[in-house]
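Shown here: the complex without one of its protein chains, the others still in place.
Labels A, B and C are assigned to the chains in the order they are written; within every chain, residues are numbered from 1.
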Amino acid sequence: MPVSDNDVADVSREPVAVDHHESTLRSRRRGPYDGGPDMIQLLDPEGQRVLHGGAEEYAHHVDALTPEDLRGFYRDLVLVRRFDLEATALQRQGELGLWVSLLGQEASQIGCGRALRPQDHAFPGYREHGIAWCRGLDPMRLIAMYRGVDRCAWDPAEFGFHTYTIVIGNQALLGTGYAMGVQRDGAVGTGDPERDTAVVAFMGDGATAQGDINEAFVFAGVNDSPIVFFCQNNQWAISEPNERQMRSPIYKRADGFGFPGLRVDGNDVLATYAVTKEMMDRARSGQGPSLIEAWTYRMAAHTTSDDPTKYRFSADVELWKLRDPIARFKTWLAHEGHADGAFFKAVDAEADELAARVRTATVEMPDPGMDEIFDHVYVEPHAQVEQDRAALRAYLDSFEDEGVA
Amino acid sequence: MPVSDNDVADVSREPVAVDHHESTLRSRRRGPYDGGPDMIQLLDPEGQRVLHGGAEEYAHHVDALTPEDLRGFYRDLVLVRRFDLEATALQRQGELGLWVSLLGQEASQIGCGRALRPQDHAFPGYREHGIAWCRGLDPMRLIAMYRGVDRCAWDPAEFGFHTYTIVIGNQALLGTGYAMGVQRDGAVGTGDPERDTAVVAFMGDGATAQGDINEAFVFAGVNDSPIVFFCQNNQWAISEPNERQMRSPIYKRADGFGFPGLRVDGNDVLATYAVTKEMMDRARSGQGPSLIEAWTYRMAAHTTSDDPTKYRFSADVELWKLRDPIARFKTWLAHEGHADGAFFKAVDAEADELAARVRTATVEMPDPGMDEIFDHVYVEPHAQVEQDRAALRAYLDSFEDEGVA
Amino acid sequence: MMAAQRMTIAKALNAALRKAMEADPKVLVQGEDVGKLGGVFRITEHLQKDFGEDRVMDTPLAESGIMGTAIGLALRGYRPVVEIQFDGFVYPAFDQIVSQLAKLHSRSRGAIKLPVVVRIPMGGGIGAVEHHSESNEAYFAHTLGLKVVFCSNPTDAYWMLQQAIASDDPIIFYEPKRRYHEKGEVDLDVPPTLDLFSARVVREGSDVTLACYGPMVKTCLDAAAVAAEEGRSLEVIDLRSVSPLDMPTLEASVRKTGRLVVVHEASGYVGMGAEIAARVTESCFYSLEAPVIRVTGWNAPYPPSKIEELFLPDLDRVLDGVDRALAH
Partner (left out) sequence: MMAAQRMTIAKALNAALRKAMEADPKVLVQGEDVGKLGGVFRITEHLQKDFGEDRVMDTPLAESGIMGTAIGLALRGYRPVVEIQFDGFVYPAFDQIVSQLAKLHSRSRGAIKLPVVVRIPMGGGIGAVEHHSESNEAYFAHTLGLKVVFCSNPTDAYWMLQQAIASDDPIIFYEPKRRYHEKGEVDLDVPPTLDLFSARVVREGSDVTLACYGPMVKTCLDAAAVAAEEGRSLEVIDLRSVSPLDMPTLEASVRKTGRLVVVHEASGYVGMGAEIAARVTESCFYSLEAPVIRVTGWNAPYPPSKIEELFLPDLDRVLDGVDRALAH
């Protein structure tokens, strides 16, 4: 069931009137499929603020945001989704080798990404386009990778954003080691907000089965390292549901490794922001690691190579459309008077521009040359690599001599 | 601080009179260094039965034992310790390449080992001599391995006892897979005690950090497999104490993987027996995995190659001598009238015989021949292996021709 | 009895799994997404539906766990066929493969047998992102205790996989993923006379021997066809097994042609080509008119897919290798 633009919840729909009391009750009655009673939610699917049931502790982070900040969140959500849809389309047209859609997970990523400070460092998987966006990475960098032009050619130090990691779980250990370095630099618990630093490492629900993830929990716990493990539970690891990956909810895993674990509504940008902010602050102040499970849903196929009709019901997808992260936030923004029609229109226009820019830049992106194979295999040259470089060059030259290529 | 025979708590000491009430109180007040309040203990270090504080649930397994069973436990404890000390001595005299002592952990292993049924299957590490003993393995098989004569040349199927596993953690996954096989054989939850089967996989405290151990928890949890993870927390992973391996007590790890975890006094053979019995029965009846943490202490060096004076205080070792697993059990047996002086003497004599037999058999054990290198690398011959076999044979023959070797 | 059928390598592998599972209830399949989805390449398609979840198991996402539990299942008498989703994801299982799978038979002096097949879709040429195009056979071939084979066409896919499952030794079974959809005639009924570990001369020739396996067999056959037009007679050997190596077939060919070019996708450095070159040079020293030439992936990590064709040996590079062999 490939997802097209039409499948996405209609962002332009009008605010629905729901009274707060009802909403609060509903959130208390949440069953396991809606995230369960422990899930922290600040904004319910109807766009109403949730005032009880675990929300209180985190609300102050949202209260501290200006309307401009909040409009910024909305802009991020819309632009990232639009970028993602454009990339999916480009893949369909043969311009990309593959695309990994974040459709449905925008609020998990924008809320989290906006809770990071410039000095923080993020360790993504391969679907963290929203985090990349918040870290200031040009989206074309992601396109280049999925087009097969490079393998992640940005400088992580420049953006506080590590290269994408495809081998499931590896990045959690890299992030933990980085956080150990932060500790050794004395950049934790100084009280200086420009200095205190934390790391966030991303993983999926399926990834929690990997040895590396659990070893990262061990190392971070033992060393009290300033790292937040951010797990986007999008309910699926390709075709496998949570039941095939774990026997206990993900957020409960943390306790046995000696640090707190929380579940947050991953489709609620206010909640993911507030909870990440809280846990990153905690890490920066020297109180050690934590695990955040963002309860969300992978609305698209696993990647453009996948066909989810083989293993899941479209009814589930329909259900989750009702929990769309952008629609609810728009409803609330409008209801609170933080944004008006003109703003929403301007964002849509910006999204169109972004999509157009991405499309043009993709189609015009040049292929790498032969040296890309040999450059940067090592810092200092390696004789056998250089010998091969020379051999390939001579070989290619021989065609030119012959006038063949 | 190498441990010699003299360092071992004196098993022949007389029973101490302690009243039950006091003992119960003390066990309730246990601090983190004595195993904490959650630790299940049926017999305290003074040899008094503990009647409260978590003991009640498990006591019935002990009540079901005959005096003969109990005397059997004692005999196991003493013989295994004696065998172990003899092996340590043999290593010192150059007869073994290495020995890995179980000194101090006898009750963890005998209690656990005696809770297994013939059809069960155990997956040991490298220190499970007491389990090997309970599974009916000739101790010389262990000697052969540590002498360097073979690498574990027994048939696991014959004894329900897998080969020793040296690479930390590997065995937990093998055990989990085996347990998945047991499920597929329909040998779980039939109610037939001759048929229902469970697996026990051993690990140390340090091992809990390994990816494989945590993946085993995931697989066992997801598949509801009949396996008991038995962790002997002997407080040390070579030179590293628990604090360097984990941030939360081991038994608490299980909950986050969806199955129960328990801590038991690993120096109390009644408790390790009862708790293992309970959890193995649970697994056999189809209720899935569990984790038992046996709280014990490595009284000797990590191996005969190790020198613990570099990293731990002898005072700690002295403290743990007071918790000796054999002394307390002897006190209780005598106090209950289950065994008398003649019995204790007979066991001592049997231990002497065992030691003598082990010594003689070790010294007389022949070295393997050259074919040992090539035999059984494959079931069906491999051309390049056979070519090498022929080459080595020809090479060795050439010396004989020359009359050199 | 079914007549010979035209089918792809992918379908042939699927048919082979089905046949092996029908023949022996101890045969199991496990891996990531092998159940409802039928695997990302659909090699296990419909098997879960027909054989149930106990025999076709979607595992947690953890390769060491997949491998370790497969070994445990084998210890209990099962014959697991493990699917590693892509070549680059076998490394988390490396420890279990090297320390347990390869060694338990000899460790136990033969008491333990581990009839485990590890299926790995291998190699490049499909425009994939990193880690999805690797050729890691050298690691496993260097690991004694394992056997390592490659299928290169539908018939071999069908029969070799069944032979591998029937074998009592652990086998790394490589599938050339970029050739999954190439078709060929498969006789489903007549078992092959060729042993799983024997090489096959797939084209006879007299000037130069080309030794190859997996995805490179087609490339070499294509090269031989072009060379023939240019008047050069190349003998192409599909090695099929890289551990063990069928030296008699190789040696007979090299003694005839006097020249050997080895072709594989993996980087040459300490690769299979090195072993073949060293071994053939030792046994055929006086027959070789030229050093053994290696045409392989370059000594570098697999590049971005836009330039993978420059990295991988292709028809022209094979012919260039032939030229170099003939230049001596």
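Here is the rule we go by: a contact is a pair of C-beta atoms (placed from the backbone, for glycine too) under 8 Å apart; a residue touches a chain by one contact, two chains touch by 3 or more.
Keep in mind that this is a model prediction, so the values were computed, not measured.
Across A:175, A:308 or A:325, the residue that sits in touch with the chain not pictured is A:175. In the complete complex, the residue from B:104, B:139 or B:206 that touches the missing chain is B:206.
Residue-wise, the contact with the chain that is not shown comes from B:146, picked out of B:123, B:146 or B:159.
The chain that is not drawn here is touched, among residues B:319, B:356 or B:373, by B:373. Hidden from this view is one chain, which touches subunit B at 97-98, 126, 145-151, 166-169, 206-207, 209-212, 237-240, 244-246, 305-306, 310-311, 367-370, 372-374, 377, 382, 384-385, 387-389, 392, 395-396, 398-399. Where subunit A meets the chain that is not shown, the touching residues are 121, 150-158, 162-163, 165, 167, 170, 172-185, 211-212, 215-216, 218-219, 222, 375-380, 382-385.
Seen from subunit C, the chain kept out of the figure touches residues 64, 88, 91-92, 94-95, 98-99, 102-103, 106-107, 130-131, 138-139, 141-142, 144-145, 243, 266-267, 269-275, 277-279, 281-282, 285, 290-294, 299-301, 328.
To be clear about the criterion, only the chains that are shown with their structure count from here on.
Between the CA-based centres of subunit B and subunit C the separation comes to 42 Å, rounded to the whole angstrom.
One finds 46 Å separating the Cα centroids of subunit A and subunit B. In subunit A, 209-212, 244-246 are the positions where the chain touches two or more neighbouring chains simultaneously. Contact with two or more other chains is made by residues 59-60, 62, 64-65, 92 of subunit C.
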